[in-house]
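Only one protein chain is missing; all other protein chains are in place.
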Amino acid sequence: MLYVRLILMRLLKAVVVLFMIIIFNFFLIQMAPGDPAAILAGEAGATDEAFLRQLRERFGLDQPLYVQLWRYVSGIAMLDFGYSYRQGVPVFDLIMARMPATLLLTGTAFVLSLAMGIFAGSLAAARAKKPSGSLIMALALLFYATPLFWVALMSVVLFSVYLDLLPAYGMYTVGAGHTGLALVLDVAKHLILPATTLALFFMAIYTRMTRASMLEASQQDYVKTARAKGLKNSVIQRRHILRNALLPIITLAGLQAGQMVGGAILTETVFAWPGIGRLMYEALQQRDYNLLLGIFFFSAALVIVFNIITDLVYRLADPRIKEGS
Amino acid sequence: MTDNHTTPLLSLRHLSISLPKGADRALAVEDVSYDVYRGEILCVVGESGSGKSMAANAVMGLLPKGVRASGGEALFDGQDLLKLSEKQHRTLRGLRIGMIFQEPMTALNPLMRVGDQIAEVFEAHGRLNGRERQKKALALLTEVGIPQPDKAIRAYPFQLSGGQRQRVMIAMALALEPELLIADEPTTALDVTTQAQILELIRDLQRRRGMAVMFITHDFGVVAEVANRVCVMRHGQIVELGKAQEVLKHPRHDYTRALIEAIPSNVIPEARGAETDTALLEVVGLNKVFRSKGGLFKAAREVHALQDVSFSLVKGETIGIVGESGSGKSTLGRCVVRLERPDSGTLKLSGTDFMNLQGEALRRERHRVQMIFQDPYASLNPRHRVGYAIAQGPMASGISKAQAFAKAKELLALVGLGGTDDRYPHEFSGGQRQRIGIARALAMEPELIVADEAVSALDVSIQAQILELLEELKQKLSLSLLFITHDLRVAAQICDRIIVMQHGRIVEQGSAREVFLAPQEAYTRELLDAIPGRDQELANA
Partner (left out) sequence: MSFFARFAQNRGALIGLIILLAIIVMAILAPLVFPESPWRMVQRPFLPPMEVDGFPLGTDTMGRNVAAGLMHGAWVSLLIGLVSTLVALLIGVPLGAVAGYYGGLIDDALMRFTEFFQTIPNFALAIVLVAIMQPSVTSIVLAIALVSWPPVARLVRAEFMSLRNREYVEAARLVGQTNRTIIIRQILPNTLSPIIVLASLMVATAILLESALSFLGLGDPNVMSWGYMIGAARTVIRQAWWLSFFPGVAILLTVLALNLVGEGLDDALNPKLARERS
């Protein structure tokens, strides 16, 4: 019951945020230098005066601002994100076609980075004073400082060009016509490089956070209590320290979801992964602003979904919130 | 006392424990020898920094990082604990030696159910199976007197009170019936009445099981209450060691005598009254409710911190507000200085309405009531020199910088810290910082000073000095004081009148002598009875 209400509450909040983004988008178009009609047209037909006039009428650009805003908002409420004049397809259809690929990529990278980050971080905490612990932290710092797109490019050079182990572009082998299990394996093979390079940076963040959080938790009084019971060190690490240390990491993971979606833009661009990130790059290249703003809206929606999930997980993990004090 | 006096269960021989480099001294404990016998309670007493807990930690094998036993031995049942490997030591912990700690709020894992945390002790030593462990945990919770043990076993720590958590800790420490129980300041963080209950429980369990108990405390009152023998420590060395009765009645060492004398309960308040009858502070029907913000998911909660509180304070008088945590005594103090705004009632200062002042008007009147705070470490801005810290107030009310600083110097001299105005707070001890806090309050020449637990964070010997200073200043400057404390003994020493509070209401008020010697209300009697060592010392006096 509590959960139903919680989810409803979060959804309500999400609607408010998305609504604010719509308004934000609207004013961005207004603020942009030049003719909004030209921007909506993606500068495609910017020279064709008749086409622009047609656009102005269609979007009511000759109307007062509040009428325009109303049309814009009510349009989006009915999932009408406008038309990509460059590609000749409604923006919504374009984005929906690309969404699954992005979900697959970011979802995989999210799980991968969390699992590996927590593992590496707890290892580093347990060996805080040993060289192996320092090595993990040095690597984490290195990954943290490396530009995502550059790692992606270099991994293409290394794994595709020189070692010829993994495919460098796309999501499927073009023209292979795989089905069933073969298709799954083919996609998985294409997924390895993009997901790993995207996960690397976040893994570094979670590693650092896990270590810091565990070292802090190990200073707490309840750890001394656990030692006074005569518990084994490994049990104390797992049951008392790690469990408490995970709480701030869940919060962090929620906050990082936005970064992850942003990172996907770069990764998808480098690997020609057919998701909304790649679509965003194409929109940029073609100055297709209407599509750009549509993608922006959906990437925010994606982040909100991630946030709600981490919020629910946090509530499962911490009894103090669950039983409402 | 014990029939096994010849072979001690635990015997420390010339134990030394070294601190890491850069600490304020090389050894935490220096050449310390004492024994603990089966069936007795040995109290190890000392002020902060005396090294009283260190030996216990060495016995448990739980010394902090960088600290290590550097000499001597710790024989437990004939076996030198200092020579054990971590693994061997682990098999003793919880099984033959149990330990309870000071902070019940943080000593339990917040994410684990209480029952599971107790069951863990059996698991650690491979005893019983899952269901039997839970059954045993329930029996233990019943034994330590937790209300509704069948519910408590499934509770998380945050759902229990401080006293209940300490009972859980005791249940955990006693689960495997250890021969030695180490209790490290187990009642310091608790209210007096809860403290009395926990002391009673420990004494009772110790007698029933014939355990040896090593009880670490800073409070001679607690010693009088529970100890068979006592070991007084100072600066890492033993000052005095002997039977509790003898040490308490005939302390041989000056330091021990000073500690015992510093306990304010040896003083029976004199009959005294204020010299004037001009009402300075008038409080009538004061109410304050704290509301936690509700949301869609939690109901808004209301705490009635003050309910219909009325009293008045005449010029030159000192009133003590006494109560346990949650009694509303601090809220009352914060309302009087207007850090909080009461919801309703009257609050008048020399006849002017002090309650409804707001914003700029309030800011201009603030100098009339000042406060001395509890935590000497948090009450001074670490980035300001103390001279500036004191001068800030007068400067804010328009006095020239030169005059304000001159005044600050004067006041520092008055509180016994002359010539220190260009130093930073971290260069002072806790007691000295409290003196600076007093000087800062005096700088505003207030009509009334509210002291909120002003000596609670200090060692007893320092407490006595600060109380003396306050007494002296009262005489010199004819101050009016509202003295808020949880400690009846402290209140009795310095106050003319005492107000006892519980659950936001005034339970009893009267002259200090009356309240202390002939309390009218049951709750006041309960509070007085709960003071550890009270009977003992009154008999002495």
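In order of appearance the chains are A and B, and numbering begins at 1 in each one.
Note that in this section a residue touches a chain if its C-beta (ideal position, glycine included) is under 8 Å from a C-beta of that chain, and two chains touch if they have at least 3 such contacts.
Note that the structure is predicted; figures quoted are calculated from it, not measured.
K.L.:
Which residue among B:287, B:397 or B:465 touches the omitted chain?
P.N.:
B:397
K.L.:
Considering the whole complex, which of B:87, B:291, B:426 or B:476 touches the chain not shown?
P.N.:
Reading the full complex, the residue touching the unseen chain is B:426.
K.L.:
Of the residues listed, B:375, B:410, B:447 or B:514, which one is in contact with the missing chain?
P.N.:
The single option touching the absent chain is B:375.
K.L.:
For chain B, enumerate the residues touching the unshown chain of the complex.
P.N.:
Here the touching residues of chain B are 23-24, 337, 339, 363-364, 366-367, 369-371, 373-375, 377-383, 389, 392-394, 396-397, 426, 437, 440, 443-444.
K.L.:
Applying the definition given at the start, please give the residues of chain A touching the unseen chain.
P.N.:
Chain A touches the missing chain through residues 17, 20-21, 28-29, 31-33, 39, 141-142, 144-150, 153-154, 156-157, 161, 255, 258-259, 261-263, 265-266, 269-270, 280-281, 284-285, 287, 289, 292-293, 295-296, 299-300, 302-304, 307.
Methods note: only the chains that are shown with their structure count from here on.
K.L.:
Which residues of chain B touch chain A in their complex?
P.N.:
Per the touch definition, chain B meets chain A at residues 60, 62, 90-95, 98-99, 101, 103, 106-112, 120-121, 123-125, 156, 158-159, 169, 172-173, 296-298.
K.L.:
For the complex, give me every residue of chain A touching chain B.
P.N.:
Within the complex, chain A contacts chain B at residues 2, 5-6, 9, 220-222, 224-232, 235, 239-240, 243-244, 317-320, 323-325.
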